[in-house]
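With one protein chain withheld, the remaining protein chains of the complex are depicted in position.
Lettered A, B and C in written order, each chain numbered from 1.
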Amino acid sequence: MSIFKKIMTAVRGGASEAGEAIIDANATRIFEQEIRDAENHLTKAKRDLTGVMAEQMAAKREVDRLQREITEHEGYAGQALEKGDETLALAVAEKIAALESDLSAQQQAHDSFAGNAERLKELVKKSERQVAEHKRQLSMVKTTESVQKATSAITDNFSSSNSKLLSAKDSLERIKAKQQKFDDKMKAAEVLESENSDTSLEAQLKAAGIGNQDSSANSVLDRIKAKQKQ
Amino acid sequence: MSIFKKIMTAVRGGASEAGEAIIDANATRIFEQEIRDAENHLTKAKRDLTGVMAEQMAAKREVDRLQREITEHEGYAGQALEKGDETLALAVAEKIAALESDLSAQQQAHDSFAGNAERLKELVKKSERQVAEHKRQLSMVKTTESVQKATSAITDNFSSSNSKLLSAKDSLERIKAKQQKFDDKMKAAEVLESENSDTSLEAQLKAAGIGNQDSSANSVLDRIKAKQKQ
Amino acid sequence: MNIHTIADHLNSLADNSDTGMSFDCQPISGEVDVLQISILGREELPIFVSVTEDQILCISYLWGVEEVKPECIAPMHESMLEMSIPMPLSSFSKIGDKYVVFGALSISSSLADVEHELTVLSNNAVEVIDDMSDFLL
Partner (left out) sequence: MNIHTIADHLNSLADNSDTGMSFDCQPISGEVDVLQISILGREELPIFVSVTEDQILCISYLWGVEEVKPECIAPMHESMLEMSIPMPLSSFSKIGDKYVVFGALSISSSLADVEHELTVLSNNAVEVIDDMSDFLL
């Protein structure tokens, strides 16, 4: 059964089986090990690819060098023939034959490296896709298990707190009532604030000596005298 | 009708009414203007709050200063009384009475600023909540409209391209077939690669002069002679 | 990022949140750590946060199957699926016999991202209950 189907089955089981693992702990460890293996495999494939591409480049350089040398020696052989020196020409031709044999070997090696590099590139991409896919599946398993355990913790906490479970409609009603109360309080505070501003003005008038003076110099003096008698 | 219900109604309409706006362009502009207004309102409330808090602090400093000065003058009045200078004591008491009147005004101003600051803080928070809520609602409208327009563009593009719409099962089958073909190709490439390695070895043997020599010196010389005759 | 970092951040915000919301965090112990987050004035609709290896899950419980008018289950499911794209940062889900709205954030999200997610999730939850209440008994 695919991971997706296992999870579909597990979540359908619901809160009653919250403790049950989707894939057992051992299977999870195996799954995680598989991801690590795939990642190691990927690292190895990338290193191999780097090596093969270096060899491919080296072979290409050797092919180019041999081709240049062959062209050069063909020139020498031509010059020897023009001078009528058949013996020298044959010696050069022997050298060319050896170079050509070398070239053929290098060309085949190069083609082989190129093919190998192509194959390794595909392998790297395939491994990258597999690692991403395994990680996605493991994330699904872990998320599902986490949600089931969290649900279980929340349910336990709720039952132990003896709080009454409200319906969604009742919750909403209470929230709206609190909101209304808050808005009313703000409006009242605003009214109070404007009243306070008036009081403040009154106080300022008093400070300027306009209006009633509730603290006369004589009463202050009486107060200080009373303090001294204590 | 709430934005949420408008969107529920609009998406229920489906692709056939894709072009229809959830709230008309003019209403969207009004909505966006409301958000800008709320943001300006918020900026103003924050500035007011900063101002009021500064005034509150200034009033607090003044209250403290007046209290210190009253205590100081109470000391002077006490000393005047101890020296039996009732006239001087009364003059100081007049000063204290004035300071106390000042203090009462400053204390009232301070309390008023404090109440005002509290109210402005609540107002700032409320405005922040409103701005966030309006932005959330506008995002819902814009996302829904964008999805409807995108769906419409995709549908138009699809019908104009005359491509045959595959069922999900058929699509999956084709994807799996391509996957299989790719895996087969990779396996074949691997086999070929190991064969190539053998060929490469053969080529290397040849280069070392072991095995058949297919390019003899004489044939090279004949080739060069033939070239010269051209 | 773990639930304690989130709790410390939200508790330290006090009046300095950019969203105008006041949070109160309470860890719940269990096989996994869960943070119960109450928002001032919305204590009836707490948000539960848990952290896995790769994501931060924020869940708000909406209502139980038993609160839905039986004939409304089908249209409700359809509406939930239809509203899933328009609803920002959250999706509907069903956990056991409870319907929820939830948001999942990357483990590398900033604390500001988490705060924004919680605010939008709470607003989504309140609006969903208000506007889907026709489906409820």
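Throughout what follows, a residue touches a chain if its C-beta (ideal position, glycine included) is under 8 Å from a C-beta of that chain, and two chains touch if they have at least 3 such contacts.
Predicted model only: the values in this text are computed from it and were never measured.
Q: Considering the full assembly, with which of the depicted chains is the omitted chain in contact?
A: When the entire complex is considered, the left-out chain reaches A, B, C.
Q: Which of these, C:8, C:43 or C:78, touches the one chain of the complex that we don't see?
A: Residue touching the chain left out of view: C:78.
Q: Of A:56, A:108, A:143 or A:157, which sits in contact with the chain we cannot see?
A: Only one of A:56, A:108, A:143 or A:157 touches the chain omitted from view, namely A:143.
Q: For the chain that's not shown, point to the residue among B:82, B:156 or B:222 touching it.
A: B:156
Q: For subunit B, which residues reach the chain that was dropped from this view?
A: That gives, for subunit B, the contact residues 11, 14-16, 18, 139, 142-143, 146-147, 149-154, 156-157, 166-172, 174-175, 178-179, 182.
Q: Applying the definition given at the start, please give the residues of subunit A touching the unseen chain.
A: These residues of subunit A touch the chain that is not shown: 2, 4-5, 7-8, 11-12, 121, 124-130, 132-133, 136, 139-140, 143-144, 147.
Q: For subunit C, which residues touch the unseen chain?
A: Answer for subunit C: residues 54-55, 57, 59, 73-74, 77-78, 80-82, 84-85, 88-89, 91-95, 99, 102, 104, 106, 113 touch the chain left out.
Everything that follows uses one rule, which is that only the chains that are shown with their structure count from here on.
Q: Suppose each chain is reduced to the average of its Cα coordinates; what separation in Å results between subunit A and subunit C?
A: 22
Q: Where the CA atoms of subunit A average out and where those of subunit B average out, how many Å apart are those spots?
A: 17
Q: How far is the middle of subunit B from the middle of subunit C, if each middle is the mean of its Cα atoms, in Å?
A: Computed from C-alpha means, the inter-chain centre distance equals 18 Å.
Q: Using the touch definition from the top, which residues of subunit B touch two or more other chains?
A: In subunit B, the residues touching two or more other chains are 126.
Q: Using the touch rule from the top of the page, what residues of subunit C touch 2 or more other chains?
A: Within subunit C, the residues that touch at least two other chains are 130.
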